[in-house]
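The full complex has more chains than appear here; those shown keep their coordinates.
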Amino acid sequence: MRTVIRRLGEALRALALITLPALGGSAWSVAWAQSPPDLGTPGAAIDDLVAANRILYRQGVVDGFGHVSIRHPERKDRFLMSASLAPGRVSKADIMEFDLEGKPIDQRGRSIYSERFIHSEIYKARADVNAVLHSHSPTVIPFSVSQVPLRPILNSAGFLAPNVPVFEMRRVAGSGSLLVTDSMRGKALAETLGDRPVALMRGHGNVVVGPTVQRVVARAIYTEVNARLLIQAITLGGPLVYIDAEEGRAGEGNRDRNEAGHGTDRIWQLWVEEAMGTNTGTNETKR
Amino acid sequence: MRTVIRRLGEALRALALITLPALGGSAWSVAWAQSPPDLGTPGAAIDDLVAANRILYRQGVVDGFGHVSIRHPERKDRFLMSASLAPGRVSKADIMEFDLEGKPIDQRGRSIYSERFIHSEIYKARADVNAVLHSHSPTVIPFSVSQVPLRPILNSAGFLAPNVPVFEMRRVAGSGSLLVTDSMRGKALAETLGDRPVALMRGHGNVVVGPTVQRVVARAIYTEVNARLLIQAITLGGPLVYIDAEEGRAGEGNRDRNEAGHGTDRIWQLWVEEAMGTNTGTNETKR
């Protein structure tokens, strides 16, 4: 009997895939709602976004909460982000499209992240930004609640130089919910961020932005690593040598030069393989 | 249509429950003593309790010790808990039924937890509580033996505001065993807990309670996370900003509103999949 029910369900799902396009909706949203092998995807953006979700979970930057988005590659006034799901469970079919007011283009009953205004307001304020992450990255929390600024001591976190601003919700909306659930709160956060790559959110987590989702993922991971190492360095005591602004700029320049063998792509491929459970195998793909 | 299928499944399960008693023994205990594929289960409670045991182990809240219970969904004067087993090894067939004196209804020679009075006395004292956990959650131990109170600095642990009481067995029973092995000790612990969600037990661990087992599991995990982060924040030094009572209440309110995309269900599904080794796969189930 159970088998009958299961088969019935499968038949219904197949039927939905055939009939959905007839009900309207853009090619994008139809494609996203379906499983990847059946229909072509609109490019690498969705693949990268799914990988970013999985990587951030595997590397301990997010747990069941947090969300990462990519600005729509063809429409600068839209962005792509998963429906409300734990990042470690996001698949292609979960990716939705939002406008810069945080409104989903084609919701179809799906639950969405209440803090999507973090993304929409930063995309509005920062034309240079093509990817945004909000996370509860654990080790940034102690810095967000103390007077000690998060500063870089690690070359790979040089983008944090000279230090990281902290967003305090109480200054914006008084004591109460710490969630960024509307445009006003999102705008205030974007102002704290200014033109930096990272801002902490007091008692909550951080926001990380960048020109590509690969860079955002790398920045988020090394922000967490740097926070751990800085706490250890402070434990040792005495004056510390921080990565200065010039070293930070040089480090970011090296990241951009993938041909020099020090770019983000080397480590991105490793992260993708591990998070997606794939191994490209061939030498060609590896480099 | 999906709803129809789901309801059909539920009806079949209900039918099994009705016919089982005719075979002798209460529907509950018969179902529990047998392996899940053979017979229907009396509802989601046992599934949730098994998942809770496995999740708490996988997330490092319990090791081979500790126990979690659910108040009987149909009999408020009883609770469900595993026979004496490492939580990571608990299966459906291990779940037993206890009365509020900690007496097993149908022991059949099975070994039982000596500290079951933690559960029975809290269920007696707290009508609002439907799930109880006792754990040796590692990082709460330092707070249980020091003068520094465990306070929340993380939004996800806002339920700890303003701080967490510590149960001292020496005040109850003098120096000796730290185990809560009778009703007198269980009652004293319930008094220390009062109307809070968490109490530490000096040199031993903690007790975590809540309206559902999902909330108890989430509270236990974030209590551990918050303890780790607070130690790091204290290492940084200087005054810290804690989650205040109003922020704590707002955070709990957000947990209750699953429709807002910030509820416990999002992370619960992730934990279940990982701890039970299942991946539901379909989009429907994920959200």
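Here the chain labels run A and B in written order, and each chain numbers its own residues starting at 1.
Just so we're on the same page, contacts are C-beta pairs under 8 Å (C-beta built on N, C-alpha and C of every residue); 3 or more make two chains touch, one makes a residue touch a chain.
The structure presented is a predicted model; accordingly, all values stated were derived computationally and were not measured.
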A student told that 2 identical chains are shown should find the copy number of the whole complex to be 4
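Everything below uses one rule, namely that only the chains that are shown with their structure count from here on.
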For the pair chain A and chain B, the C-alpha centroid-to-centroid distance in angstrom is 32
Seen from chain B, its contact residues with chain A in the complex are 1-2, 5, 8-9, 12, 152-156, 225, 228-230, 232-233, 235-244, 246-247, 250-251, 253-254, 259-262, 266-271, 273, 282-283, 286-287
Chain A residues touching chain B in their complex are 1-2, 5, 8-9, 12-13, 33, 63-65, 83-86, 88-89, 91, 93-94, 110-115, 136, 138-139, 141-143, 145-148, 175-179, 181, 202-205, 231, 234-235
